[in-house]
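All protein chains but one are shown in place.
Each chain carries a letter (A, B and C) given by its place in the written order, and its residues are counted from 1.
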Amino acid sequence: PKSLTTISPNQHALIRLPSEGMKIVLLKPNGVISLGKFGSFEVNGILGYPFGQSFEILDDHKVKPTKSITQLHDDAPASDDGDEEIEKSELTKMFSNSAESNQNIINIGSKVQKLTSDDIDELKKSGASSNIGQTIIEKMIAGHGGFDKKTIFSQQKYLKRKQQKFLRRFTVEYLGASQLLQYYVEKDIQRILDMSEESLGLIMTYSNVRPGGKYLLIDETGGVILYAMMERMKGEGTIVLIHDNEHANIITLRNSDYPEEDINRMVKTINWLQFVEPENEKIDWDEATPAEIEQMKPSKQAQYERRSKRAQEINEVINMTQEGNFDALISVSTLNMTSFLPYVLPTIGGSRPVVIYSQFKELLLETQHFLMKDKRVLAPSIFESRVRAYQTIPGRMHPLMTMRGFGGYVLWGTRVMPKESGVTAIGRG
Amino acid sequence: PKSLTTISPNQHALIRLPSEGMKIVLLKPNGVISLGKFGSFEVNGILGYPFGQSFEILDDHKVKPTKSITQLHDDAPASDDGDEEIEKSELTKMFSNSAESNQNIINIGSKVQKLTSDDIDELKKSGASSNIGQTIIEKMIAGHGGFDKKTIFSQQKYLKRKQQKFLRRFTVEYLGASQLLQYYVEKDIQRILDMSEESLGLIMTYSNVRPGGKYLLIDETGGVILYAMMERMKGEGTIVLIHDNEHANIITLRNSDYPEEDINRMVKTINWLQFVEPENEKIDWDEATPAEIEQMKPSKQAQYERRSKRAQEINEVINMTQEGNFDALISVSTLNMTSFLPYVLPTIGGSRPVVIYSQFKELLLETQHFLMKDKRVLAPSIFESRVRAYQTIPGRMHPLMTMRGFGGYVLWGTRVMPKESGVTAIGRG
Amino acid sequence: MSFFKYKDVIEEGDLVFAFISRGTIKPITIKKGEKLNTRYGHYEHDDMIGMKFGEQMAGARGIGFIHLLHPSPELWTLSLPHRTQIVYTQDSSYIMQRLNVVSGTRVIEAGTGSASFSHSFARTIGYDGRLFTYEFHEPRYLEAKKELEEHNMKNTLITHRDVCNDGFEIANIPEGFVKDGGVSGEVVFLDLPSPWTAIPHLEKVISQTARVGICCFSPCIEQVDKTVKALQDEGWIEIEMVEVAGRRWEARKDMVKDVGDVVKRLKDIQSRKNQGIENKRHAKVQAGDKRDHDEMDSGSDDGAEKKVQNTGKGFNPFGKGVRVREGDEGFEWRNVTKVEGEIKSHTSYLTFAYKIPLPKV
Partner (left out) sequence: MSFFKYKDVIEEGDLVFAFISRGTIKPITIKKGEKLNTRYGHYEHDDMIGMKFGEQMAGARGIGFIHLLHPSPELWTLSLPHRTQIVYTQDSSYIMQRLNVVSGTRVIEAGTGSASFSHSFARTIGYDGRLFTYEFHEPRYLEAKKELEEHNMKNTLITHRDVCNDGFEIANIPEGFVKDGGVSGEVVFLDLPSPWTAIPHLEKVISQTARVGICCFSPCIEQVDKTVKALQDEGWIEIEMVEVAGRRWEARKDMVKDVGDVVKRLKDIQSRKNQGIENKRHAKVQAGDKRDHDEMDSGSDDGAEKKVQNTGKGFNPFGKGVRVREGDEGFEWRNVTKVEGEIKSHTSYLTFAYKIPLPKV
């Protein structure tokens, strides 16, 4: 099985760059991975380190382990690393020249930035040494007319920003569901329907996902939710995934490093037609007798086996939905909820959670009204969770000035069986 | 005119109590005002002090000025007041007995509270002296078995809560629009449609209210918005108030201390029927000739004068709305906005703000779609403003644990004249 | 282990959550002969046996009803008497997601408090995970220990300990709980008044092979400041502090009131008044379609209120007197959301950080 703790060969990983960019990579032994302007490195150089380790790119695609890339100054005092010390003393020196208040801050813009991007490109070309980032930064400071007029604080910020842009460092992280989500938040937020990590957490908790459960899932994110569930379940239990098209789009599972057989064992897919009209869509497959199979040509025989397996799979998943008693409904979709809930609700077991995500509160509002009238879901409510991050530089603590506005909404309720049997007659009942 | 700065006779004021309760009072000279369990005081004793002054009730309805009632400990160090010093040393003494961490906090509930409410009542009856609050608190601390097991912080909080409950103190504040709003937030939030002070501020700013303006107002709060505008305008300018019923409900203006004539000069009321069907509703009043008036009996004459004045008033306000060119539309109402905007928009002057408040974002959403299609309001957006208060005790700084959830939403846009004349044909155009 | 796996039918000895109302969820253990008393009637345990989890149950004399719910950590959290501050779901769910708590994770928690978060951790880490939870306060420790036993939380080890002074090391760890010769925690959650005093003790009990994540939960900003410094001193990296703001919204209906209805009603009032005063007209009024506004300033709405029922579909213009049920089909409504009247605007600050084992390569 894949490792959660150690950077291992033939596994995917998330690379974080100083620019706060991200990259998903497959760690092929002996391979070389390019990080664009940050340089390239040999995969073998990072294998065996724990996930979370940061590295600096040296000459010839070699790396050396280094401290975190994201908190250059917060953790500087605890560092014995040579480079860090240089940076620190560099900073200290410059700070002593700084205006001690904001009053002399001058208008820092492109005008005072005397280093052109051509200069920077040239510097980059001139030497591929590990010190290039530091060199560039020093040149930039030298070329920055107003630098000593800035306060310590803004110098710090400026330097950090520049370092993050030019230092050839990166961090290798385990590619969990949160990392995959963050990746899409940066690259393609529409794919994950604006979902924030806090909303994903709420969904996982409210739907009571755990090893051994049997869940009904509607997932239009290409499998990010599916992956989050599989991570929590660690190979135990079943997820029935309903999909819109002929085939389920679970493209993100390519990065999950689960063996095909594990995915096939845990994840059963069914399309909406099969779900809504199960009796019509079941395949009435006549098993051939051993004698009949014997008589088939080898190519026909293989075709027969394949079709037989496929029919069994379809019938198996249709039967599962007909048996129902799922341990939760989890829906992350753009489909009109009130149009599918009549089909889906009867398949959820008593006292199990019903969890529906939407980008828009207005759509969950309609859903909540629908459920309140329907009575098969107890106490449905809409939850909104928003995380606000702080700058934690001592003496300069405040919430970050901006944050992402989106994040989505989660409806949570509990499937119950009301006394009046008439109420449950809606849909397939 | 009324005083904004000094506690003055025959003016209304807001009384704040230690319990965070509020009371609106009229300060009649020689009168006595009862604050229920906090005691009674003579009005004359508080006159002449600046608004914002706190008082403590002594014997015989006398008062003495004292420090703020709301921040007993925050401002204690700056106080030279005897009582405050006692409290402080009392606190210090008790703190030295306290467990220095939360670890020994025991379950503080009604069980450890050895003083019954009967005890408290008896104590209250036994002496009406100014020290009664302090006495009760001391007894309660003595009767509180777990007090020394509490941390300094929770002792402080406990003491503060108790003091606020029993100290016979109050603060006299100028009754501005914010105070009136806060009063209704406590007493009858439905009357002000859940509006928070921050939403009121947004409305006043976005609608560009200032002395000398001419505004069109829909106000279902009984006049709180109207009062806020009048406060900002200080007697200069005009407000045309559209109302639902035959008579405008501006009951809160009773507390405004504006002379009747000032109100009549500034505020013109019109009902929706008159606004929507102005030509039908104008009164075609034939002036009687001086000779005709002469011939009337005195009672008839008075009746004639009254009716003549009324007709002139109605026609005047109808004419004003027909002339239009208002400096802003301000709507704080539960009426369906999309049903009245076609009538109202044409009367708003070019480049003037359109500001619509609602308890519910969903209703402003419909309104924004309406306006975007209509094109007579440029760049309408929905704004939400929420204030979060902090506890500022040094070393214990954090946001208050709970806050009011409501507060409302404000739509703001700018009235414009689109080029295509067809677009403005909606409504009275 | 009812918190680990669903069952369908209620049997004697089962823990059942009686859902009485949103604010009142009572955990009961089914025992023949006993009954649950509520403000709205009582319910015999005997009748519950054999019923399905999730079923609605009518009160003994047909008065009122409850729903019989299966245990879950989230219902447990909602049902708790607030003995101590609870880590609410908005915070706990984010912490677990961010620190990647999954089946098999080894978690260190201090203090246990109400054990609400402990239930949540235990559910998520499953049979393969291990939760080491520490509580200093003895009554709370005993209460939590009892609950964890009753709830069959076999993946959880609770220790009575002041971790700030005495650290996290455990002398005789039960065999099933040992890894790499000790606690070897991968995720740490500290809900303590002074986490900075506990942080230096962590080194001995956290994993030496995997990245370890920590979350410190502190209400005051000054605690964060000290915590950040302690984490820096102990070599933790990627320190970030966040707040989680949670809101709960309810679906409501707001009556649609058109200006046309208002105009219609005003006309109605006016025409009835004009009829009433027809014979006492005095003012000189021209003929034509202009109406007489004469008596309007002395009229009242009383007469009109009696006729409100006739307006039918439209709006109820007279708030007073006539009460309309929300959603009444005689009127038009618009769906709206409403937040709780009082919201939790602050629970605690969450300080996250990571520690990477020293490279062995």
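Just so it is clear, a contact is a pair of C-beta atoms (placed from the backbone, for glycine too) under 8 Å apart; a residue touches a chain by one contact, two chains touch by 3 or more.
None of these values were measured; they are calculated from a predicted model.
*Asks:* Please pick, from B:32, B:251, B:302 or B:389, the residue that touches the omitted chain in the full complex.
*Replies:* Of the listed residues, the one touching the omitted chain is B:389.
*Asks:* Tell me which of B:251, B:302 or B:372 is the one touching the absent chain.
*Replies:* Residue touching the chain left out of view: B:372.
*Asks:* Using the document's contact rule, name the residues of subunit B that touch the chain not shown here.
*Replies:* For subunit B, the residues touching the absent chain are 4-6, 48-53, 65, 67-68, 70-71, 74-75, 77-78, 174, 176-178, 197-198, 200-202, 204-206, 208-213, 228, 231-234, 236, 325, 327, 349-353, 361, 365-366, 368-369, 372, 378-379, 381-390, 392, 394, 397, 399, 409, 414-419.
*Asks:* Identify the residues of subunit A touching the omitted chain, counting contacts across the whole complex.
*Replies:* Within subunit A, the residues that touch the unshown chain are 101-104, 107, 244-247, 271-273, 276-277, 280-284, 286, 288, 300, 303, 307, 310-311, 314, 334-336, 339-340, 343, 359-363, 366, 388, 395-406.
Assume only the chains that are shown with their structure count from here on.
*Asks:* If you count the contact pairs for each chain pair, which pair has the most?
*Replies:* Result: the chain pair A-C has the most contacts.
*Asks:* Average the CA atoms of each chain to get its centre, and name the chain whose centre is farthest from that of subunit C.
*Replies:* The most distant chain relative to subunit C turns out to be B.
*Asks:* If you average the CA atoms of subunit B and of subunit C, how many Å lie between those two points?
*Replies:* Going by mean C-alpha positions, subunit B sits 32 Å from subunit C.
*Asks:* Measuring from the mean C-alpha position of subunit A to the mean C-alpha position of subunit B, what distance in angstrom results?
*Replies:* 47
*Asks:* Please report how many Å separate the Cα centroid of subunit A from that of subunit C, as a whole number.
*Replies:* From the centre of subunit A to the centre of subunit C is 26 Å.
*Asks:* Out of subunit B, which residues touch more than one other chain, so two or more?
*Replies:* Touching at least two other chains: 362.
*Asks:* Using the touch definition from the top, which residues of subunit C touch two or more other chains?
*Replies:* In subunit C, the residues touching two or more other chains are 221, 247, 335-337, 349.
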